[in-house]
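Before we start, here is the structure in question, set down as structure tokens.
Removed: one protein chain of the complex. Kept in place: all other protein chains.
Here is subunit A:
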Amino acid sequence: MNYDELIRFISYFLDKIFISYAFLLIFSYTILSLVSGFSLNYYLKKNSFVDYSVILDSPLAPSVSVLVPAFNEAKTIVDNVESIYTIHYNNFDVIIINDGSTDSTFQELKKAFQLEQVNFAVNMEIPTQEVRGVYKSSLPTYPNLIVVDKVNGGKADALNAGINVSGKALFMAIDADSILEPDAVLKLVKPFLERTDRRVIAAGGVVRIANSCMVEKGRISEVRVPKNLLARMQVLEYTRSFLMGRIAWAKLDGLIIISGAMGMFDRDIVIQSGGYAHTIGEDMELVVRIRRFMSESREKYKIEYVPDPLCWTEAPVSIGDFGRQRSRWTRGTIETLTDHSRIFFSTRYGAMGMLGYPFWFIFEWLAPLVELLGIIYVLVLYFTNNLSLNFILVTFVFVYTFALFFSTAAILYEEITFHRYERKMDVFRLWIAAVFEPFLLHPLNLFFAVKGNIEYLMGNRKWGKMERKGFLHRQSK
């Protein structure tokens, strides 16, 4: 076999592998979007008959703790706590966990809410770093506000401390910079109330990007598409991911992630499965672990996803912040997938083992690596004069038209369902972002995902810092 023959032989197989991978990916996304479509249609019809206010004053409604880990959030923490108090629910408490902040986060809280140290006996059901003190607000307007001051141990450790302090049946973990929709708790609690023979162990909701949105008294008062192009393209990404991905995965019972920005969990199950693990992707890891715990205990369970936008968060607007976030997500994914590798194609874990985990492994972890290999392969073919430029062009157009079609479908889903972007121009801007996304955001995603893989191999387990720009506040006259 001479050199040319060898190249042709290898290229024959690689062609087949790359093309099969692309077809499988497109097929999977198409199936997911169809499942999502049916699921959303059912949810919207069902929701049109639901009156959530019946939960509000019902003695049968469960109690909920809202856990908010905070590390160096001095600038925004007081506003954020006040925003939490705009939610509609009766039987709840708010637990802020100051995770050894080095700025004045705790002092700001103490001053604003007139905190007093109380003799709280913490039941250390999940081991955590030392709790220095538990405080309660002495203001009558915040009777259920608890602040836990502890030694720094990371987000997972802070959440575990919050779980230990919470005495409620359910807890909702949110990021300190998240803005909740007023009915977020009502909507997340409902799946737990609908329990039949399968215990509902967790529920997630759709997280949206709040950059450029107007915030008034802790609530989103006007939804706008971000002015910043990077943030705008992330809006598309989130819309695709939540409206066309996670909802379908919940329907298929293969969901393995609930966003760290907002999720509600059955406290007992989380404690029995050991609480949050000290990993970078603690949100995904927890979902996988509680699912494993339930499967291994042979208990029937389910995880629900509420398609309503319930939480708004700030997306990174600088490439540096964006890169750190994406690299962290990649490392978190790899860590979770490798820690729970026994789930891979194991029937014992049901749809999670046979669908959810393999999908994440093949199309989330490996996708950027396969894409990188594809680029290298094309370059090799080019330099060895074996490249069919026409074929590459056609393949590129194929992938591009699919990407554009998929993003457009996501915008259509948003318009059919929640149509939160009221201005016609905003929808148009979003579509323009979809046209350019494959050339601008995708290469960045690819780069930072590959970087995340390399950093993981190098043993980087750092969280990374993101600079908050803050929300646009409407001035009250």
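Methods note: a residue touches a chain if its C-beta (ideal position, glycine included) is under 8 Å from a C-beta of that chain, and two chains touch if they have at least 3 such contacts; residues count from 1.
Rule of thumb we're sticking to: contacts and distances are computed from a predicted model.
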Per UniProt record, name of the chain withheld from view ["Phenylalanine--tRNA ligase alpha subunit", "sn-glycerol 3-phosphate transport system permease protein", "HEAT repeat domain-containing protein" or "Quinol:cytochrome c oxidoreductase monoheme cytochrome subunit"]: "HEAT repeat domain-containing protein"
Hidden-chain contact residue, picked from the options A:V151, A:L193 or A:L369: A:L193
Residue among A:K136, A:K187 or A:R289 touching the omitted chain: A:K136
Selected residue (touches chain absent from view) among A:L366, A:V380 or A:V427: A:V427
Residue among A:L32, A:I55, A:A248 or A:L310 that touches the chain left out of view: A:I55
Of A:A112, A:I362, A:V378 or A:L404, the one touching the omitted chain in the full complex: A:L404
In subunit A, positions touching the absent partner: 19, 45-46, 48-51, 54-55, 58-61, 116, 118-121, 123, 125, 136, 138, 190, 192-197, 388, 390-391, 394-395, 397-398, 401-402, 404-405, 408-409, 411-412, 415-416, 419, 424, 427, 431
